[in-house]
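Only one protein chain is missing from this complex, and each of the others stays in its spot.
After this line comes chain A, so read on.
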Amino acid sequence: MEISNSYSPYSSSSVDSTKPSPSESSVNLSLSLTFPSTSPQREARQDWPPIKPLLRDKLKGRRLLQRGGGTSFFVKVYMEGVPIGRKLDLCAFSGYESLLENLSHMFDTSIICGNRDRKHHVLTYQDKDGDWMMVGDIPWDMFLETVRRLKITRPERC
């Protein structure tokens, strides 16, 4: 989709909209700026279009379950201790196993979900309520509906 510079609406409300470069915001509402013209995908906004939560959740869940060309859902992934994160398309995976495998490759370390193990990194996620949870407890479909971002935590943390 064509995104022009007039897209100041997508700027975080705490950022002066006259600033030339979009920047990440730490707004609770998890809005993030889109970079002009380069990325066709963007994370779902929580406050636009103006529809009620019931319909919003329904449509988000629906989109993620659609297979086929063009469907993707990118989330940010951070490794604890590493300031620069990565982006991952969750729709590319069929379940937790393939997700973990891919992440382990990406970050070049062994990552597990579920049981705490002093040796391995543990994968956690932030859900739509803003809470940080252990990955793997809920069915994959439900996970896709509720996940907002991922974090790989240090072994001793959880």
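Heads up, the rule we're going with is that a residue touches a chain if its C-beta (ideal position, glycine included) is under 8 Å from a C-beta of that chain, and two chains touch if they have at least 3 such contacts; residues count from 1.
Note that in this section contacts and distances are computed from a predicted model.
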Protein name (UniProt record) of the chain left out of view, among "F-box domain-containing protein", "Peroxisomal succinyl-coenzyme A thioesterase isoform X1", "Fructose-bisphosphate aldolase" or "Presenilin": "F-box domain-containing protein"
Where the missing chain touches chain A, by residue: 1, 6-7, 9, 13-14, 16, 26-29, 41-42, 44, 46-56, 58-60, 62-63, 70
